[in-house]
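Here the complex is missing a single protein chain, while all its other protein chains stay put.
So that you can tell them apart, the chains are marked A, B and C in the order they are listed, and the count of residues begins at 1 in each.
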């Protein structure tokens, strides 16, 4: 039932030539039961968080002008730290390939590679923001089991309804294509903002999701009339994904209480119930 | 119970003079069980998708300037292909009239007619975007039964609540008429944007659906005060369609839609039902 | 359980001196079972709808310039028709005062009074848009019982949750006051748009309801940061009214099925069930 597995848990079989030193390193880097492991995790989280803030501040022109060289130095400190960390992780796991291709392994390499790729493709470094995904370790490190559990329930509710969401998205895409084209026909003679069908579809998406930037808006009477129809329709449409997710969650809550009482055979007990609410028989056992 | 019938399934009785060749063509064009049928369907989908992209790109001025003649040629290639396909479909069905008046038959002709009508009424060709509805064949071709089923459930939930949605829409329309008129009285002396009641109603719709373009917005203190009231009211209002659709979906989930009563043949029984709620016959067995 | 009573149904006791002619008029004007009554209702609805469209079009400057005098004439035709209709209604009911103070009586007089008040207070005539409320007769006239019933259910769900909605609105008002004041402190030195606390509260309402006109938007870094917090908070907030209304509707659906089976005493039967789904016993009787 664990859907978001926040870190590789199963290490598999220990290789023959695996030294106690590597085992010790593994304990520090991957686990957080020992004081050293805990310390390492906290330092790592601080570094990740700091590096994200650093990445963002670098793009602010006024700060870049003032602290440019400091930012540059700190960037390399962080990158080298993460590179060493990645190599150490590879070194201390039983199966380096399995780690490297795991969810976390991919995020770890994706957090450092753009810094090196930047030599080849300037601008690539902004992609380092994927580092923020590393913050998901937070939940594991602080043993936030309840959050993990709730996150899993959320994911389960979304997964249960993924076909409904897919069908819904398909029809929304059809609708915005058709509405965008109609608005293009209606508006583009009078309104240079509706310059092409792709632009009109962008407008339809902005409208039907109720974002409504206003960078493009109808000016003709007919355009305003059609836009009103689309908005009113979007009203009913926005109710659909909410209905899908909510009914899925309500169902999940009921299923959590699908336990049968052994005495009276009734179900509908809460997850924390120890005794049948109908006949008082113990549910545990 | 199938509400979205994604293609004509029942062919009816075979006419006397129906040649095996036409039968073979039918197998390729309408079915997708044979390799040829599958290939035809995939080619068709690619053509449909390509023609939609083509239609959209044509309207982008910079691309039109550069590739105008290519677009023109491709347009005719697609139109002629679709015309032949339509004639072939008419040729190989048992009852051409039934196909021509079916949901898919109407979409098929509506996808090609605007291209010819364009000679008479320039601009009509943008309507060819209804072609995108042909993409709904996607579900049938790839046997995406689960999506079809989920789509049917969504439609059923919306159908079940159509009276509630209708009443809700009626009151929303009354509200936007009244709010729009009030805002016109309040604002139009100071704000040229609220130039008439229809325009003010358009503003009320933009506001109550929380789209909020900002092309029209109140400038006087009284106008801002009334607009705030409308927005806060719109807060409660937007909860209504969501509530309608969600409660309908929650109810639907309790139903075991597959079960027919053996006596009265009705369906829509709850998952825990042991007897038909319409005639009292046992459902088990 | 009828909450929206769309017209006065009970006439009370017939006065002694009530002539058959007045009775006949009542049949035509208030009821729609006779052909004459039906005709009158349809004519009335057309007049109401037409007068609303007329009121709106009059405010469009270009149309007013062209058709001004026609509009003026039609206005008086409609007003005189409605005035006569109102007098006739007063004439043919048993208790004129009761009608005059009923929901529909008030709307009927409010639909004509502004036309006469316009001599005294120019501009009052725009208030005639309350005429649109007369369209609610639509439901009664065409015997749209299912819509009435659904409307009643909607109203019931909203009434059931009115205390929750009131408390919610109270806290939303507190929140927008506090957020608006904070933004005023943060922004008004740098941003002339946040000119006063009332204006900032208007901005906070526009933001928290996700309308987002963009006529006022933060420009300082701190302002954008606080605005982001408010928006993210508004995310959770918008879920609350939806949750209130939806859970109320779900409960209502369950209560509709609160019927007990006389044999097995179980409940949870659908509104259209004739037999107990658990034991097959008839529920009617």
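Keep in mind that, in the parts below, a contact is a pair of C-beta atoms (placed from the backbone, for glycine too) under 8 Å apart; a residue touches a chain by one contact, two chains touch by 3 or more.
In this text the structure is predicted, and so the values were computed from the model without any measurement.
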Which one touches the absent chain: C:30, C:86 or C:184?
-> C:184
Answer key for A:115, A:157, A:183 or A:197 versus the chain not shown reads A:157
Extract the touching residues of chain C with respect to the undisplayed chain.
-> 163-164, 166-168, 171, 174, 177-178, 181, 184-185, 188, 195-198, 201, 207, 210-214, 217, 221, 224-225, 227-228, 231-232, 234-236, 238-240, 242-244, 246-247, 250-251
Would you write out the residues of chain B that touch the absent chain, in ascending order?
-> 210-214, 242, 246, 250
In terms of residues, what is the contact footprint of the unshown chain on chain A?
-> 52, 55-57, 59-61, 123, 126-127, 129-130, 132-133, 135-136, 146-147, 149-151, 153-154, 157-158, 165, 169, 172-173, 198-199, 201-202, 205-206, 209-215, 238, 241-242, 244-246, 248-250, 252-253, 268-270, 272-282
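Simple rule for what comes next: only the chains that are shown with their structure count from here on.
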Taking the mean of all protein C-alpha atoms as the centre, the chain whose own C-alpha mean lies closest is B
When centres are defined as mean Cα positions, the distance from chain A to chain C in whole Å is 41
Please report how many Å separate the Cα centroid of chain B from that of chain C, as a whole number.
-> 29
Chain A to chain B, mean C-alpha position gap in Å, rounds to 30
Do you know which chain B residues sit against two or more other chains?
-> 198, 201, 210-214, 238, 242, 244, 246, 250
